[in-house]
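All protein chains but one are shown in place.
Up next, subunit A:
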Amino acid sequence: MKRLFALVIAGLLPLLGGCEMVVFQPQGPAARSITELINWSIWWMLLVVVVVFALFAYIVWKYRDRPERQGEEPPEEHGSTVLEIVWTVIPILIVIALTIPTMRTLYDLEKPPKGYEDQKPLVIHVTSADWKWIFSYPEQNIETVNYVNIPAGRLVLFKMTSASTMQSFWVPALAGQKYTMNKMETELYVVADRPGSYEGRNTNFNGRGYAHMQFEVLAQTSKEFDKWVQEVKQKAPNLTKEQYEELLLPTHLGRLTFIGTHLQWVNHADPHSKTYTNPELYRGHGYQGKIFIREDNYKSSSTCNDDEQKALESDSGGEHHGH
């Protein structure tokens, strides 16, 4: 039995990939505070599991029906107030033990991590679109797609929004996730302890391209970061409005780098910003329904001439509505 057990364990370990679980290997203070909370909860939960499993095994074994118990009549027993109070109060105590650190962590995550309160954060705007991540550095006047370079050991504030569907920005090694939503702004403080490459991705399902909606967070030394900024300024092309609108079409893109940010034309977090949707490009297989084109769509503006508008409508196969 013991040997079997050891065999099972030995067989399972490589499956867990040497226990490389990113959630337990935080690389920044925000993720670390969550890991500490998770570890705290795991001890309590293990306690619950052990107690219930042990009690379960004991009771099922001890009171199992055996041939010699045939005809035995179990006692009439309706409950026990004391016991019932005990197993009401103990879970409440466990809930309290979990609530306090949860709340503390929740409030802490809203602020810059300890030790970084006095730093002026590097602000990076994150815009998620189908199916790519766009990062804008207003201070450096740089825009990148599908990768973001940050200086390690420096407080970074991500101001996040979406140009399209509801998505979720997650860099598990550095911080917990948060949604990005059109015409809304969510904020996330992130610090990377040391230089390194960290994987980020969208976790909120948003259609065909969802599985590959990943990006890289590259934490660099501040010297490397400055050098990268200079390089971009010298080599990268300027971002034009047309180019930006093309970026927002539902596509997969590799890494791109531009001088200038799209914030000069539109900030999707602004509740009155234009809507950038292209329903005709989302036609998949199956039967197509009617599409409705709205006045606040970027294509309905004056820059879009009447011919294009008509072409779009006949394309959509529906009648003209909503104007």
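Some observations on this one:
We take it that a residue touches a chain if its C-beta (ideal position, glycine included) is under 8 Å from a C-beta of that chain, and two chains touch if they have at least 3 such contacts; residues count from 1.
FYI, contacts and distances are computed from a predicted model.
Note on the omitted subunit: UniProt lists it as "Quinol oxidase subunit 1", one of the names in "5-methyltetrahydrofolate--homocysteine methyltransferase", "Quinol oxidase subunit 1", "Protoheme IX farnesyltransferase" or "ABC transporter ATP-binding protein".
On the side of subunit A, the interface with the absent chain consists of residues 14-17, 20-24, 31, 33-35, 37-38, 41-42, 45, 48-49, 52-53, 55-56, 59-60, 63-65, 69-80, 83-84, 87-88, 91-92, 94-95, 98-99, 102-103, 105-107, 109-110, 130, 164-166, 168, 170, 172, 175-179, 181-184, 186-187, 199, 201, 203-211, 275, 277, 279-280, 282-292, 294-297, 316, 321-322, using the contact rule stated above.
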